[in-house]
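Questions regarding the structure given below will be posed in turn.
Excluded from the complex is one protein chain; the other protein chains are retained at their positions.
Order of writing sets the labels: A and B. Residues in every chain begin at 1.
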Amino acid sequence: MFRIIEIQLQNFGPYKGSQSIVLPRDPGVTIIYGENMRGKTSLLNAIRYALFGTILSRGSRNVAPKEIVNWESQEEGNYSFSVTLVFESGDSNYELTRQYRPKKSVDEPRTEDDYTEEVFLKKDGSIMGPDDQTQQISRVLPEQVSRFFLFDGELLQQYEELLIEESDMGRQIREAIERILGVPILKNGRADLVKLLEDAESQVSKAAQNSQLTSELGTQLETTQEQKRHLEKDLNKLIKDKETLEDDKIGIKAELDKIEATRSKIKEIEILEEQVEEIDSKIYTKNEELKDLMGHAWHVVLMDKINERRSILEQQEADIQDQRIEKSVAKKLAERFSEAISDETCPICRQEIDSEHKSHLDSEIDNINGMIKSDGGEFSNNLRYVTRAIEGLRSMEQSNPKMRISDKIFEIDTLKAEKATKEDRIREVKADIDTSEESRAARLIRENESTIGKISVKKEAIQEQREKVRIVKENIENLREQLNKVSGDELEDEKERSQLYQDLVRLFDKGVEKYRDELRDHVEQDASDIFVQLTTEPEYHELEINDNYGLSIVHESGDKITIRSSGAEHVVALALMGALQNNAPLKGPIIMDSPFGRLDEGHVRNIIETLPNLTENIVLLLHENELDIEDARNILKGKLKKEYSLQRVTARHTKLIAGGVTDV
Amino acid sequence: MNNNEPTDIIETLQDIRRTDYPEIPEEIVAKIVKAEYETIGERGQSRKYVSDIVEEYLEGE
Partner (left out) sequence: MSDNKTTIGLTGENKEVIQRLLPHFNEQRDAAKFAMALSMKQGHDPDQITGTETVWNTGSFDPDGKLRDLLYALYPSVQNPYIAIEYFVNQGLQQLSVHLDENRDLDILEIIE
């Protein structure tokens, strides 16, 4: 049983200074609450780092350790970090420390080369040597299966790899699962028995050589066995080489995947730059159009003044017209007065006009004529001026490009804003890219192709070699048969030994197959049982397992569900984790970051209720939105053993606080 | 398996032995599996133990 007792952090991620989490001794659930970006994933990474020296980011990318040093402590001149894991496995106590610090000669480290990493593993108080360390850790928890104990709800795509039968990653994971399930015990047994069988057969041929009757056959047998040994050694080397190449291929693919992210960023930049060019071109065109409109802008500037002036002039015109009418009326009146004077009779009342009235009328006529003459020239000049002016001003009003100018300016400003947004995005993406990756990508692609070619060559060679081994084995069989016919009792003991080993080898051979199948059946059954408890979909009947321990959901109709939502993926992965825990000689804690991710309430409830049955110790790293603490307490009741919360001190400093979330 | 003994493995082998290889003595199978289990990670050791187990049986005959 692998049980984590304490996790001690020193300047790891947001955990400034020395902080630790102590897990409860009793079986149950520990919940660690924190908002996003507070450091939940860092806790998972701390365990990964201590055990394997790896740190994963979102998207399962490896992160360089130097990115993990707490920023605030870096600013204070402290560039080191470490994680210590105190744990039990079997009957032994372990203390594992992995430390990352600048090399002695470096004051201010900048690159990976300025740092050094040290690992110390104590078992029951004694420090283990480096080779033993690696072996010991992989026995406690092999890295390939760590994903089933250190569960990051965000990295679900990893679980999908299990479904792809032919994938190289699938093979690695399967082997790791089998390791954890105990299959190596059988495999090692078989390997030992095969070797011992070889030795036993060698003893037979040597014994045969000692007898006159059988010495020739014995010699031939020994020579042929020697041949077989060489061929098998070569075959094993070829197989090993092929597996190494396949591992390399996985590694190259992982590198390419990382670079894929870069290449897609570069593509994004190219597209954005094209778009910016297009916008520039549009801006240019619109600016030219604006310039044309600006040829009439003076007009717009003066429009108000022109309107005002025109109003005044129109008023003047009206006044002048009024004056004109007045004068016309006055002229008519003067004429009537003249007529009256010459007729000596009032034209209205027909009475005689006396000399006093005549003289009055004369005076009026003089006044009127005086008035008419006084502004004669000016009057008509004024009117001409005013009329012309008004005409001139009116003709200007016909086209007012004001709206078109402001619309055009608005269009240009909009385009400029769009351009600025895109340029910001370009800068953002560029900052994120390591341009040296472009050339790496080309090299990796070449390497990948070369590796694929080499694997293919190896496969052919393996086939040929297997054929050679088969032929030699046939020869050995023939020689043995001949020997059996000819030999008497002298070789009895050796033959008995050889036969026993032969039977044992075959037994273990079949044992490996059968055990594997039985295990897979158990895992399938347990995973199905757990899945049915976790899922909220009543039509999902069970899970079906493939050779790689990949699981498919089977609908009650018998059809396999081929396209799974990430929610379903989540639940299937949990079911597999539980099943492995049930069937493995290794039992360990399950530590889950964002275990509920985007799952709905129904699933969350089911998972909470089922979790304590999966394994003894569970640690959940949660956001309040995923599960309310009161709900958790109610559902788990006595099984909830401890709570921690991640408290913000600053944006780059989180404090681990033990106790109930509501207590803080 | 959910305990620290390889009983499942032994059972699986015994089932096969009973039907296909009855001439293999029963106790040898259990001993070999236990030896492998205890020496997992120590390859040189396991082979010696297995050899001793078989030789012990053969001498006893």
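Descriptive notes on the structure:
Keep in mind that, in the parts below, a residue touches a chain if its C-beta (ideal position, glycine included) is under 8 Å from a C-beta of that chain, and two chains touch if they have at least 3 such contacts.
Everything numeric in this text was worked out from a predicted model, so none of it was measured.
Considering the whole complex, the hidden chain is in touch with A. The hidden chain makes contact, of the residues A:Ala389, A:Ile462 or A:Val486, with A:Ala389. Listed residues A:Ala64, A:Ile127, A:Ile271 or A:Val301: the one in touch with the omitted chain is A:Val301. Although one chain is not shown, part of chain A still touches it, namely residues 290-292, 294-295, 297-302, 304-306, 309-310, 313, 385, 388-390, 392-393, 395-396, 402, 405-406, 409.
Basically, only the chains that are shown with their structure count from here on.
One finds 48 Å separating the Cα centroids of chain A and chain B. By the touch criterion given at the top, residues 1-4, 6, 8-9, 12-13, 15-17, 20-21, 23-24, 28-29, 32-33, 36-37, 40-41, 43, 46-47, 50-51, 54, 57-58, 61 of chain B touch chain A in their complex. Those residues of chain A whose C-beta lies close enough to touch chain B in the complex are 1, 90, 135, 139, 181-182, 184-186, 188-189, 192-193, 195-196, 493, 496-497, 500-501, 503-504, 506-508, 510-511, 514-515, 518, 582-585, 587.
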